[in-house]
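Single-structure report; data block below.
With one protein chain held back, the other chains of the complex are shown just where they sit.
Labels run A, B and C following the written order; every chain starts at residue 1.
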Amino acid sequence: MIIVMQAKASAPDIEGVVHRIEDLGLKPHISRGEFRTIIGAIGDESLLRPEFFAGLSGVESVMPIMKPYKLASRDFHAEDTILDIGGAKIGGDSIGVCAGPCSIESEQQLREAAIGCRKAGAILLRGGAFKPRTSPYAFQGMGEEGLKLLQAIGAEVGLPTVTEVVDVRDLELVARYADVLQVGARNMQNFRLLAELGRLDKPIFLKRNPAATIEELLMSAEYILSEGNRKVILCERGVRGFEKSTRYTLDLSAVPNIQGVSHLPIFVDPSHATGRRELVVPMALAAIAAGAQGVMVEVHAHPEKAMSDGPQQLTPDAFAVMMRELAPIALAIGRHLQTPKA
Amino acid sequence: MIIVMQAKASAPDIEGVVHRIEDLGLKPHISRGEFRTIIGAIGDESLLRPEFFAGLSGVESVMPIMKPYKLASRDFHAEDTILDIGGAKIGGDSIGVCAGPCSIESEQQLREAAIGCRKAGAILLRGGAFKPRTSPYAFQGMGEEGLKLLQAIGAEVGLPTVTEVVDVRDLELVARYADVLQVGARNMQNFRLLAELGRLDKPIFLKRNPAATIEELLMSAEYILSEGNRKVILCERGVRGFEKSTRYTLDLSAVPNIQGVSHLPIFVDPSHATGRRELVVPMALAAIAAGAQGVMVEVHAHPEKAMSDGPQQLTPDAFAVMMRELAPIALAIGRHLQTPKA
Amino acid sequence: MIIVMQAKASAPDIEGVVHRIEDLGLKPHISRGEFRTIIGAIGDESLLRPEFFAGLSGVESVMPIMKPYKLASRDFHAEDTILDIGGAKIGGDSIGVCAGPCSIESEQQLREAAIGCRKAGAILLRGGAFKPRTSPYAFQGMGEEGLKLLQAIGAEVGLPTVTEVVDVRDLELVARYADVLQVGARNMQNFRLLAELGRLDKPIFLKRNPAATIEELLMSAEYILSEGNRKVILCERGVRGFEKSTRYTLDLSAVPNIQGVSHLPIFVDPSHATGRRELVVPMALAAIAAGAQGVMVEVHAHPEKAMSDGPQQLTPDAFAVMMRELAPIALAIGRHLQTPKA
Partner (left out) sequence: MIIVMQAKASAPDIEGVVHRIEDLGLKPHISRGEFRTIIGAIGDESLLRPEFFAGLSGVESVMPIMKPYKLASRDFHAEDTILDIGGAKIGGDSIGVCAGPCSIESEQQLREAAIGCRKAGAILLRGGAFKPRTSPYAFQGMGEEGLKLLQAIGAEVGLPTVTEVVDVRDLELVARYADVLQVGARNMQNFRLLAELGRLDKPIFLKRNPAATIEELLMSAEYILSEGNRKVILCERGVRGFEKSTRYTLDLSAVPNIQGVSHLPIFVDPSHATGRRELVVPMALAAIAAGAQGVMVEVHAHPEKAMSDGPQQLTPDAFAVMMRELAPIALAIGRHLQTPKA
């Protein structure tokens, strides 16, 4: 960590910083420049945080050198993490697609979507049973009944399942029925939920909050990893921006950006990011071209009747077209699109 | 709700929309313009949501006319809501200040801060016992022990207390010790937590998430209100912006903006918004000038030793200076700064 | 245009709006709902702007139905605009790459880059002679001498040239030497410059300002188009966001979004958007997968010695690798990568 002193910092100010560094068990390293003094703290920076120094007298700014996350970083684990989910490989050079309806609405609705997704080549089936909705008056999901349908139809079509857990009290319930537990964007910094998920032996699908920096996303992953669960899949789903014609601004550069610093698999959800069906396919293709290890896409046989997020859901036919275009893009960058075994 | 059809929308497209409106129990009202057809849905718009139409064939855009929240709106409740918290009035023309340390760290630390806050004129004492921290390796708060200290010292100095609840499972515990329960910015859309808080008979201090629009903040308040708890205080604490020299961008125009559409009291937290001590006082004064019904400010007798957010905490002396400047600003806009009874 | 009246709007308020609509030569269309009155203005909305009504007594909100641009819209011109620049086709299903150094620094530097770009398959050569720099103390470009080099070396390698005009007074000078005139992101709303460019018979490469909505970008294009020049190429180059690890946030969804409403060709500049070399190639590939009709990429034989933007410039070798990956992605989505004729 580097502490830059103000031009007018006094000798006691400098001593104050030096003592604080020594108290913390590190070695100070003073460098007096023409205009100001700079003090380095040599040693294990993971023991430090900027706020240990930012409040001291005479300090202008504090610059961390090391990243604040460890287990999520490539420094700690150089190779790509590759997860095995019911035979499907997630991460590394494999590309996989997770698809299904936004909400589980009925047995028939889920089955129609699931069959379409499986047929077109999805390897994971998604469906929401507990829905975090902006309005208290909106459909909140089918709850446990939805979980049962998801488990049954996942087994029927032969796909592992992904569903969101919105309440820490539901964790055991959801874990009983689903193969992968999703943390929604609004819960990315529900740290208690993250810690509990860290104690499970199930893969966690962790979505980026629309106001979160990449570093904050990785810190949330660190909460899960540091409790022992190393099976984390990250997902970019759009950040909050000023453009009014899309729901969020999909930050695709997060994909190679994250892959440079972390070994965890990274997916992209173009459905929630754009909120508009006609933008979903181009952005799914772009995500794969950018190097994402997968996309999560919403599919509904009758989007115009969907109980949530209809405008962004693809029909099974549109989804099948997307899948046919994805495969050659994966090949173009030296990867391959995984599909379910027949 | 107004549904704008595409220029190329067909007669069956228009019929589709009309049928959907009728199915939902409202009356369609068709207006054929020179360039496109516009369809109004006349009746109780609270039954509708844009997604009921956005996915239909031939629809270009859907514009809600009514606000999506009801109980939080001035249409529903024209007069300012005024809460009584242990004798302190919150809302309307009263201005109140909530102050105290970011985290409760020890009995002595809390007592020193509390005495300073009370003496300078705060009417509510804050202090975090459960801390939501970006890093799993950072201080997470004293937990129940902290709650006990808060209750004891609040009683000692004669101030009602405010503290954050971060986990729905802790709700009863926190409610046992504190007078006001705070929902932190990261939990603003933890809808299950909101619903549970809606079943309590305690005031809720609801902070705006840095990525939330004003409408989304009011929808989160609606979750609490719609469960029966009408004691909600809103708090602006900075939105996520691109400026790098402050932690967040304090959106002060949210204050009069919210007051135009909602009857709920609105506070401002300049400490978390700016993250820098030297900006806290000017922004607290500005908040009151903008019409806020209160500010929440962090105070620590030794900020340089604070276990969290040291750079943004005021000393009791700096806080006392702020309070002396606040009073005439309140008067200038025809309000008055409430102080504790002697 | 739809004018929504406040719940408490009086009969004279409604009359006021009706008169204003009639004064403007349009027909009012009143619809009295259960909760409020809505007034439509039927006729040529291009005569209206929301501010004609937003200030009137009793008006709650004003919603335009038509887009505020005309010549740039698909309603006006349904087919993709395809430009011919020295034999290269820009727009429609052709994909083209524009490459070259950020700044022209010397004859040798430009030649090395130009030869590399041409060899790898670029069809347009870029190079800055007038550089808009944040700091007055930074290298401001070679000026006319740079333009001469660009013209000479463009001719030498057989590529049409693109360069930025930063001052309306330089317009003739720049037009004398270059084939395509670029409007930089910071000048996107320099309306006088746009109007002058609208009177030229040269293609204009118009970059999106980092704070501009898509509608604002198209309004800036409209300034050029409405003066008679129909040769406009749009370029997405990143919007201002909160993420600190990239310079801007590349908004790739702008590509299909714009293509839905406008016939103009759209390029993407991943170099300026990300500011980091290792992100340029993935984002260039993603741009093509998303449907962009081209990318603009910075190439320098010795980026570590570049006088501007070194960290984001590709070496000719890295650029050649990128071009080899682009071609199959173009094919995957049914397009083809144009390369210069041998």
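One rule holds for everything that comes next: contacts are C-beta pairs under 8 Å (C-beta built on N, C-alpha and C of every residue); 3 or more make two chains touch, one makes a residue touch a chain.
Given the structure is predicted, the values throughout are model-derived calculations rather than measurements.
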For a quick check of understanding: of B:Gln6, B:Ser31, B:Ser46 or B:Asn257, which residue touches the chain that isn't displayed? B:Asn257
Which residues does chain B use to touch the chain missing from this display? 211, 213-215, 239, 241-246, 249-257, 260, 273-274, 276, 278-279, 282-283, 285-291, 325, 328-329, 331-333
Contact residues on chain A toward the hidden chain run 2, 4, 7, 29, 31, 33-36, 38, 40, 42-45, 63, 65-66, 75, 240-242, 244
So which bits of chain C touch the chain we can't see? 46, 49, 51-52, 54-57, 68-69, 132-138, 166-169, 186-187, 189-192, 195, 209-211, 216, 219, 222-223, 226-227, 240, 277, 303-304, 306, 308-311, 313
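One rule holds in what follows: only the chains that are shown with their structure count from here on.
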Which one chain sits nearest the middle, judging by mean Cα positions? A
Between chain A and chain C, what is the gap in Å from one C-alpha centre to the other? 31
CA centroids of chain A and chain B: separation to the nearest Å works out as 27
Could you put a whole-Å number on the gap between the CA centroids of chain B and chain C? 39
Residues of chain C that touch two or more other chains sit at 241-242, 244
